[in-house]
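Missing here is one protein chain; the remaining ones are kept as they sit in the complex.
Going by the order they are written in, the chains are A and B; count residues from 1 in each one.
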Amino acid sequence: MAIKNFQEEFTVSSSKRTQLIDITGKVERLVKASKIKSGLCIVFVPHATAAVIMNENESGLVKDMEDYIKKNFPVGAGYAHDKIDDNADAHVASAFIGQSRMLPIKDGTIVRGTWQNIFVVELYGPRNSRRVVVSVVGK
Amino acid sequence: MAIKNFQEEFTVSSSKRTQLIDITGKVERLVKASKIKSGLCIVFVPHATAAVIMNENESGLVKDMEDYIKKNFPVGAGYAHDKIDDNADAHVASAFIGQSRMLPIKDGTIVRGTWQNIFVVELYGPRNSRRVVVSVVGK
Partner (left out) sequence: MAIKNFQEEFTVSSSKRTQLIDITGKVERLVKASKIKSGLCIVFVPHATAAVIMNENESGLVKDMEDYIKKNFPVGAGYAHDKIDDNADAHVASAFIGQSRMLPIKDGTIVRGTWQNIFVVELYGPRNSRRVVVSVVGK
C-alpha cells in the first residue's frame, strides 16, 4: 500500500498573554479528512513563543497549567533577551515545553485517553493568528 | 516498497504514586516483531496522569528522577483542580513531561544510546493497567 502524507494547517486566536486553547476537535476533523487509517500524527506550532501540550480540559486544571507556566517561566525575571525584547519568558517556556506533540492514528482516528485533550499553549498573547500544522503519515 | 505500520499495546502496573517503570525490553521486542527495518517509533501512553521519558536505569538516578517530579509537581499545592479531585499534581506533571517519546528505527532495531532506557512515568499510582501504545511507521 502506498504511503500517504496529509498536511493541513489552521489558526487560533488568544486573548491573554498565557493561555491554553483546546484544539482537539479541529485536529480530529483533520485526521478524519486525511483518510489515513493507521500511522502517526504530529501537531506542531511553527512559533518560538507558543507550545503544544495534552491534558484534561477541566477549567480548574486549565488554570493550574497556566499557573505552572507563570510560576516556572516568570515574566521579566532579569533575562538577557529582555534587553532587546520583552518576551524572554515566552521563548524559554516554548523551548522547554516543546512545540509539538505526537499521537498514534488507528482505525482512522487519534489514539488518545479520555482526558487527553490537545492544547495550543499561547505564551505571548494576545495574538490573532497562531498557526497550527497537522501532519499525518501512514496508510 | 510499501509502507508498513505496526501498532501494538501492552499494560504495566505500578506500586507507588510516583514511579518509573522500565519498558525498554518490551518496546524492543515489539519493534522486532514489527519486522520494520527503518523508520520511526512512538512510545505513547493514552493517559493524562502518566508520561514517558528516557534515561539510564540506575537505581540512584531513578530515585533522583522520581524526586525531581515530586519537587517540581508537588502534591496538594493549592491547585484549583483539587477542589473536585486529588491529583492535579499528576495532571500538570503529565502535561509538561509529555505522554510520548519518539525514536528512530534502523536495521530493524531502535536507535538508542547505551544509557537511554525507556520508562513509563506513573504519576498517580498505584494502578494495575497503564496502557502503553507502540506504533512503528517505516518499511
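In the analysis below, contacts are C-beta pairs under 8 Å (C-beta built on N, C-alpha and C of every residue); 3 or more make two chains touch, one makes a residue touch a chain.
As the structure is a prediction and not an experimental result, all values here were calculated from the model.
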In chain B, positions touching the absent partner: 1-3, 38-40, 53-56, 58-61, 63-65, 68, 72, 97-98, 101-106, 111-116, 137-139
Touching residues (missing chain, whole complex) on chain A: 2-3, 5, 7, 40, 42, 44-48, 72, 79-84, 88, 91-92, 94-96, 98-100, 102, 133, 135, 137
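We adopt the following convention: only the chains that are shown with their structure count from here on.
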Cα-centroid distance, chain A relative to chain B, in whole angstrom: 20
